[in-house]
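Removed: one protein chain of the complex. Kept in place: all other protein chains.
So, chain A:
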Amino acid sequence: MADNVTPRVRVPRDATAGEEITIKTLISHPMESGQRKDGDGNVIPRSIINRFTCTFNGETVIDVTLEPAISTNPYFEFQAIVPASGTFEFTWYDDDGDVYTDSKDITVG
């Protein structure tokens, strides 16, 4: 239903051990709230991303429950600790069952 859903994530390429880094994520998605009506007065059915998670080497950084009040193209910014080199995994769960994922590697030098 939601077309052209593209996740975009910004994570630094490298960090020092134990550093706190800021992660920014954006995913293009209409986030149809279920409140709007089309030209004929029919309610446009709800179609949103209802959950977003970020993990680092399998451990949770943040787990967000989204409601229809989140804007189109949901944007999140948060901080994570990087104790060692590893991979950040990002997952978005759509109302229609689709799951969108992205991952970023980070190197501790």
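As a working rule, contacts are C-beta pairs under 8 Å (C-beta built on N, C-alpha and C of every residue); 3 or more make two chains touch, one makes a residue touch a chain; residues count from 1.
We adopt the following convention: contacts and distances are computed from a predicted model.
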item	value
Chain not displayed: protein name in its UniProt record ("ABC transporter permease subunit", "Phenylacetate-CoA oxygenase subunit PaaB", "Thiosulfate-binding protein SoxY" or "Probable cytochrome c oxidase subunit 3")	"Thiosulfate-binding protein SoxY"
Residues belonging to chain A that touch the chain removed from view	20-21, 33, 35-37, 55-56, 59-72, 74-81
